[in-house]
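I have placed the structure first, in the form of structure tokens, so that the comments after it can refer back to it.
Note that this complex is displayed minus one protein chain, with the remaining chains in position.
For chain A:
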Amino acid sequence: MQVAGAYNPQQQLPNLTQQINSLSINGQPQQGPGQVKQPPPGPPQLFPQQGLQSNVQQPPQFQPAPGPGYRPPQQPQPVPGGFPPQIQSQHPFPPQSAGQPPQANGYAPQPQQQSYPPQQPQPQAGPPHLGPPGPGGYGVQSPPQPGGYMGPPNAGYPPQPQQPIQGQPQGANYFTGPPVAGPPGPGAPAPGQYGMPLAPGQYPRPPGPGGYQPNLPHAPSGPGVPQYPGMPGAGAAAGTKRLDPDQMPSAIGVMQEDQQSRGGVFQTNQRGLLPPLVTTKFLVEDHGNASPRFVRSTMYSIPAQPDMLKQTAVPFAIVVNPLDNPARDEQPISCVDLGPMGPVRCIRCKAYMSPLMQFIDGGRRFQCLLCKATTEVPPEYFQHLDHQGQRVDKWERPELCKGTYEFVATMEYCRNNALPKEPAFIFVLDVSYNNVKSGLVNLLCSHMKSLLENLPSHTPVGFITYNSKVHFYNIDSSLAQPQMVIVPDVADMFMPLLKGFLVPRAEAINAIDNLMNQIPAMFHDTKETDAVLGPAVQAGMEALKASERVGKLLLFHSTLPSSDLAPGKLKNREGDRRLLGTDKEKTVLTPQNTYYNNLGQECVGAGVAVELYLFNNAYIDVATIGQVARLTGGAVNKYQYFQADIDGPRIIGDLAYHLSRPVGFDAVMRVRTSTGVRPTDFHGHFLMQNTTDVELGAIDAGKAIAVEIKHDDKLTEDEGVFIQIALLYTTIFGQRRLRLHNLALNTCGQMADLYRNCELDTIINFLAKQAVSKSIDSTPQAIKEGVIARCAQMLATYRKQCANPSMPGQLILPECLKLLPLYVNCVLKNDAVAGTQELTPDDRSWMMYNLMTMGVGQTVHYFYPKLIPVSGPTAQLDNPLPIRCSRDKLSEDSAYILETGIYLFLWIGASVNPDWLQNIFGVSNLAQLNVEPITELPDVNSDESLRLRGFIRTLRTERQRHMRLTVVRQRDKMELVMNRFLVEDRTSDGHPSYVDFLCHMHKEIRGLLNQ
């Protein structure tokens, strides 16, 4: 389908909306509630079916689009509000709701906070709420509808309660029964008028670009409130909604459902087992496959035929967090020391000993499942086989029975064939005017001692400061006072100190203390505004080289490096900020010179990672200088307009998290796969100089790498796909180790298997990273269209190949991908992927860097923020229940926390309970609250305050990031900022709302189907 035509959300959406609305009107649920198979509790599992239209009877209205001419509605003003939501999700109903709710049309009550009539259960409320409405609850009503919906459970999900009968076994499809296209309610505009789709004539060509009339600027919410007869529910009553977003599949619902059904213990004993969602709390028992905390694949059943994969357009990729920690109650990772023999490896592909190796020949040889070669077992490693052909010691050796384990590496795995020394941390602090004035220097120095407590006592630390020159500090404990050694020749950096620069933290504690008193004093009246970034990095690198250590530089930098005397001079490109979002945006998103890239490479070569902490007040060209961090496996952290008194806790908190996080240095990662597939593209922060080795100066638990895998060849259906990820690194204690993750996936011959075993969060993570990677050589428009098209193809292929035959107008979503449109919309409106002109190029680049290292667990909330009520009776801070990210869900008399992993807002409704205010802020009236300077909640002695602060602390700990708290009062200016994160809504800069996007997606799919 050529929908390709410009998708212009602004203009088209209204139409779509209308269509939907109109369709839905009569919406009859196609399936009876009982039929619907409801998977889980999650309320919204519905899938909007796109076709909201009735499949059935209203042929006329809903035209499947064949016709070319889609005629724009004549009247621009749709009645937006008019139609109740029509989306029907197929599975609206939670299984639990045993009874079928009588409601016929159940318009599914999404729990709205207020707008909906009371009857509807609160969606947020957790599992239970799902139940209420019968299936019909969601616009879909009539159970009896035959084709309606199939919601077979995924195989993977154990606890599916009732399966709809009709449903084809495929779990995933839903389609909504399109309601009978109800004629528009009274108030509703006549279809024709609005250009409602349904009428054949009207929609000649649904998708065609031309089809949408550009000029129809309807505001989505139209005046008229249509009444839908069909929608008994709130919709009608409230009269304010057109298409009820609550009918759409809800992320919250899916997560809650998964938590319910999949929480508990997850055993990795089978290959191709689809793991619980990342949001689900579960424990992993490692029985031969790596825990999903370390590796997640986008799919767990890999089509044997490359063509099939291509057809579905579902990416095959894995996202690896190689150094993540097991959860608290899980078993720690075992470490195997095979002594001087070193790890046992396949003779051909060099894969490491793993459960994937099969011992043969009485245990004298083993066959590698990756490359099929057989290798002699080294005599020291020999062990007899038991009657099942397993080694007798299988259960004693982690490398034979676990998916994840470590080997102690021998000398030949080490740099220069010498066992490593402890890696060092070097703090490289910009002491130019900006940082001194903002109080950063003072702040860091005063907290340095406590920050260092996070490091092992033997870890060497060193300090460098710089402005237009670079200063090294000798903190040898034998000196009476620290010595400062200044290297003024920044064009030709070198290491001036041999001893005393890197000293084990515990030994030098007094000297460091002393130094930390001196540094602020020395620079308190500095007038230097220059800070030479490149030489400072070089300085740190040289220092590490000189001490023959690897390590990490923590660089605290404030200004655009503009000194003529130092290499790495950058020019200010901020004048070009208008370019963001246009085809030329890559000129500001790509590095302006190669200096920092080269520097990064050099650092990796020396085993040095660079973490950038930026404290800029102006353009600093994150795109260029961030390359150093990117290539070395570091991160870019940005604290614009930093002021120590306001942002102090944040940077200190971030640093503490950073330093305490598990980390590996001087690492090389290699992904090996069984024959037939091979890793092709890598996304993340690292350096690749060839096609296989991912080189990292350092990698910590918070960083993930996405790896796309492609077919080389056809696979056989019964063999499976095996992946071994080996990370060679140096621990913080200076031990060289190999961490191995093994993952076995199924192969399948049926497309349905693929759809049943998809991992949407991982897909989104990968797609987003891929989009960001492309943004430096493609145009935003092309990227966006590409993502949409791919998404449409995934769904269309499913519809075509796997779903039960049904009316073409129906939107049928596979169970595993039912949130795909929602998430894709979130991705497309995310700052990292689609920077707009409201964003500075720096922020955009920063977001891009951030995204590239995020694991699946982080991207979930990064794209779909957590919105949690924190006041009032519904607040359950111990077991918070997020609600959907929509403005509509915010109630005036309550307060909410919104958290994306980077931002943290506390939104306070205008008529919030004064007691709550008093308990939290110590003021009785919202007007008295000065929110500007608040970044932490005040220390009020009340239970509520303690709980809320504890909750925020928990959030930050989970994120390993001290997110700054922004307090937003309802109707404050800041609300605009926060609104951007209410991702189900339409944004001020024109990104469509969830509903709108879904409609658009439906149209695209139809277009594809009609091709």
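Convention: a residue touches a chain if its C-beta (ideal position, glycine included) is under 8 Å from a C-beta of that chain, and two chains touch if they have at least 3 such contacts; residues count from 1.
Here, contacts and distances are computed from a predicted model.
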Chain not displayed: protein name in its UniProt record ("ER membrane protein complex subunit 1", "Protein transport protein SEC23", "Oncostatin-M" or "Phospholipid:diacylglycerol acyltransferase 2"): "Protein transport protein SEC23"
From A:469, A:545, A:739 or A:949, residue that would touch the chain that is not displayed: A:469
Of A:496, A:676, A:749 or A:872, the residue in touch with the unshown chain: A:496
Omitted-chain contact residue, chosen from A:327, A:341 or A:521: A:521
Residue among A:265, A:341, A:392 or A:486 that touches the chain left out of view: A:486
Residues of chain A in contact with the chain not shown: 469, 471, 473, 479-489, 492, 494, 496-499, 514-515, 517-518, 521-522, 565
